[in-house]
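Apart from one protein chain that is not included, each protein chain of the complex appears where it belongs.
In this document, chain identifiers A, B and C correspond to the written order of the chains, with residue numbering beginning at 1 in each.
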Amino acid sequence: MLILLRPDSTPADRARVVRLVESFGVACQPIGSGPRGAVLVLEAEGRLDPARFAALPAVEDIIHLSRPYRMVAREWRPEPTVVRLAGGLTIGGPEVLVIAGPCSVESEAQILTAARSVRRAGAAALRAGAFKPRTSPYAFQGLGASALKLLSLAREETGLLIVTEAMDESGLEQVAAVADIVQIGARNMQNFTLLKAAGRSGKPVLLKRGPAASLTDLLLSAEYVLTEGNPNVILCERGIRGCDGAARSLFDLNAIPAVKSLSHLPIIADPSHGTGRRAMVSPMARAALGAGADGLLIEVHPNPDEALSDGAQSLYPEQFELLMEELRGIALAIGRRIASPIAAAGAVV
Amino acid sequence: MLILLRPDSTPADRARVVRLVESFGVACQPIGSGPRGAVLVLEAEGRLDPARFAALPAVEDIIHLSRPYRMVAREWRPEPTVVRLAGGLTIGGPEVLVIAGPCSVESEAQILTAARSVRRAGAAALRAGAFKPRTSPYAFQGLGASALKLLSLAREETGLLIVTEAMDESGLEQVAAVADIVQIGARNMQNFTLLKAAGRSGKPVLLKRGPAASLTDLLLSAEYVLTEGNPNVILCERGIRGCDGAARSLFDLNAIPAVKSLSHLPIIADPSHGTGRRAMVSPMARAALGAGADGLLIEVHPNPDEALSDGAQSLYPEQFELLMEELRGIALAIGRRIASPIAAAGAVV
Amino acid sequence: MLILLRPDSTPADRARVVRLVESFGVACQPIGSGPRGAVLVLEAEGRLDPARFAALPAVEDIIHLSRPYRMVAREWRPEPTVVRLAGGLTIGGPEVLVIAGPCSVESEAQILTAARSVRRAGAAALRAGAFKPRTSPYAFQGLGASALKLLSLAREETGLLIVTEAMDESGLEQVAAVADIVQIGARNMQNFTLLKAAGRSGKPVLLKRGPAASLTDLLLSAEYVLTEGNPNVILCERGIRGCDGAARSLFDLNAIPAVKSLSHLPIIADPSHGTGRRAMVSPMARAALGAGADGLLIEVHPNPDEALSDGAQSLYPEQFELLMEELRGIALAIGRRIASPIAAAGAVV
Partner (left out) sequence: MLILLRPDSTPADRARVVRLVESFGVACQPIGSGPRGAVLVLEAEGRLDPARFAALPAVEDIIHLSRPYRMVAREWRPEPTVVRLAGGLTIGGPEVLVIAGPCSVESEAQILTAARSVRRAGAAALRAGAFKPRTSPYAFQGLGASALKLLSLAREETGLLIVTEAMDESGLEQVAAVADIVQIGARNMQNFTLLKAAGRSGKPVLLKRGPAASLTDLLLSAEYVLTEGNPNVILCERGIRGCDGAARSLFDLNAIPAVKSLSHLPIIADPSHGTGRRAMVSPMARAALGAGADGLLIEVHPNPDEALSDGAQSLYPEQFELLMEELRGIALAIGRRIASPIAAAGAVV
């Protein structure tokens, strides 16, 4: 941490800053001189609250020389985290996990049809919401607990891993009992009570980036999960607030290589929510893979025209099959491969 | 709702859209012709889910002719909501409520000193956090329940109303038992479980705009509270994500006149979090009042240099006194007045 | 400048950075040690191109300890610049200059009616475009040179100073021959050829902030004018690109106190372009004055319903009169005053 002093600060001001740093038992070194002095704090980055120094009148600015997070940082753990999932699947290694399915569980027939269709095309995991956080209180809010049973059923029949969202502490317990990966949605990225509960659940956590979150914010939210003893966090880019009214959100693929340089955690991409428009999903899914995503989260609906939510951004099954074909080719060109689905629990091999 | 068809859509496509609208028992009218046809849905705006139509392949876009919210809309209730608070104070009428105090309750001495100081300068309510949502798990998270007792004490002594934040359902019950106004923070603006609980609490709710929230998002979140039977929502602008790295956030005063044209709910402004820098708080507080804010939320700390959080954006007590003087003059120039604090419970009048 | 090294950099890497700094004849000091070393460059800030160091593979980041601009910086000149205008008017001192008028000059009758009307309400300068940069090639592009003659006429009759925009070098010569203040529009904020020509013109320059410009970008553009020997630059906030589709732009009043802390140049605000909506102009004009603006640029049209451009954001003359009344009260409350118009050239005093 570099504590930058105001041009009009005095030697007494600088001495006061030094005393305050030292009062926390931390060493520091005054540097520079004349109009723009500074105090360099040599240790304890991430532990000493910079706000304490920013508050001093002689301080102009605080420059962070290291990251505010620790356990999620690449410096803390240089090798990539490979999250191990059921059936030998992984995320964060050479395999790319494709998670596909409808926005919401709507009925047994719908979710089973969807599961079979995405498995046939080559997805290894099924996504579908039981509890849906919706911007409007008048929008469909999900089937709730009964949907979780249907997701179990789909896994039993198809062998697909289950990814579904929890919105609050009580829902999280229910979701964790069924899901292979528990999703924390973008709107809850800074719901710290929920993050801590997800940390305690022990399940792999899919943490979606909020629409205004910097990568530092995202990584600090992941840190909340890790500090509760759960190292299995999968980050997910799903669109930030953009400046062009034409798109609901701005799908920010820069996050993928940028996160990889900062953290050892895997990161996947959700081009369906990221773009909000069916015609953009396949191009941006291909782009995400090219950018280095460890997985993809793609909305596919057996009949998007009748979807209760997110139909406009759901692929038709035949579009998804074509996309999977292209993804396999791109993965090959960059030295990766798309993970194959595992056999169903009841399947005879 | 205007359902815009793609240039290459056929009469059969249009007929299909009409059938889908009518299947919900809603009337519609095909308009235009040739390359850019459309279907106008005449009623049920806000009830018919536009996503159902956006999903159809022949549909290019959905144009909303009315707002997706209802109870918070000025069309629903033309006269402004005046939230009635303890001691005859109000928010949303001609009086401007100034809520001031430190970011967090740190100790009995600190909060009582702060309360006395802001009351002396003319604030009518005290703000201070007991439960603090913090971006980093390593930052000070508030004193918790014990802080609520200290806030009660401060109210008893000074007569200041109490405004403090709840972060989750269990905390909300504790906060609602003490606070005059329950705050929902920006990070929880779309924590729908918490919004519904706040709606059921019956207490006035101060709802802060999230850093990526459009005004529509903010008003839909308020709608969640109103649909639970609680009409007393006070909106608050506190800064959105901006494009200039120099500032932590972009304090968006446009929200004030814009919200007033859309909704009957009162809106206040928080220039302390909105700007994050002490030197900008007073200018932007004056600006907020000029823009039409119904109240101000201002961080003042008896000794910002020693604040455990947000010291860099806290005013010194003497800066706050000077600001109050200017605010009284500006209020006068625009036909309003700054609300006076009420007498303490134990005070002899 | 602090050159931050990568965690995996070696002593040899650091030595190489030191050698490169010293090759420019500039002193530096290695600081820190272990995983996060750095090299502190003690002088020549703003002269040494940081990009040269950012390009080295061992360098992780460059931290700027001082600003990249010089002549516009408050550190370079602590006292505020007061731009002296015709007739003893000034901008940047205690007086607040209100510049009002229609978007474009449309006809002699229109501009004279507009000029009389804004003067009557108390404006001291007239704004109106002769050359109009328009996003669409199909929109009205201004009357061109003939409009400049009409502006001259308006000044002669009313005594109002003239503010009008130049779009290119050849237009700038024509504009500078007539205008009291030459405007460089937001779209041309980084048209460096035009900025240098404005610098050479010797006329006061009103430089509007571009919709994606950080304050550093804006101040560097102003620096282009100053380096050509013209110190009379007036900055202007007019709205940046925002994240809410509901508004054309996001009028960023934070720029006002922020620029004042960084620079000695005066800054004014344009709530008409900043908000794009008539109903928001008066509240945001009051807010700008509260925030500390040195002047206001306000669109007023004698008959907005018939304006050839920007009618939707133009005030009616009677709205402008009411606003001026409020502005006088606010100015008083914060220790300033609204500048009075000067007498017309031909007026008998």
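The criterion applied here is as follows: a contact is a pair of C-beta atoms (placed from the backbone, for glycine too) under 8 Å apart; a residue touches a chain by one contact, two chains touch by 3 or more.
Being a predicted model, the structure only gives us computed values, none of them experimental.
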{"item": "Sole contact to the chain not displayed, among C:210, C:257 or C:341", "value": "C:210"}
{"item": "Residue among C:24, C:76 or C:192 that touches the chain left out of view", "value": "C:192"}
{"item": "Option touching the unshown chain, where A:112, A:330 or A:344 are the choices", "value": "A:330"}
{"item": "Candidate in contact with the missing chain, chosen from A:69, A:251 or A:320", "value": "A:251"}
{"item": "Option touching the unshown chain, where A:68, A:204 or A:242 are the choices", "value": "A:242"}
{"item": "Residue ranges of chain C at the interface with the undisplayed chain", "value": "46-47, 49, 51-52, 54-57, 68-69, 133-140, 167-169, 171, 187-188, 190-193, 210-212, 217, 220-221, 223-224, 227, 240-241, 304-312, 314"}
{"item": "Residues from chain A at the interface with the omitted partner, ascending", "value": "212, 214-216, 240-247, 250-254, 256-258, 261, 274-275, 279-280, 283-284, 286-292, 326, 328-330, 332-334"}
{"item": "Chain not shown, touching residues in chain B", "value": "2, 4, 7, 29, 31-32, 35-36, 38, 40, 42, 63, 65-66, 75, 241-243, 245"}
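What we mean here is this: only the chains that are shown with their structure count from here on.
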{"item": "Centre distance in Å when chain A and chain C are each reduced to the mean of their C-alpha atoms", "value": "40"}
{"item": "Inter-chain centre distance, chain A versus chain B - centres from mean C-alpha coordinates, in Å", "value": "27"}
{"item": "Chain B and chain C, separation of their C-alpha mean positions in angstrom", "value": "31"}
{"item": "Chain B: positions in contact with at least two other chains", "value": "212, 240-241"}
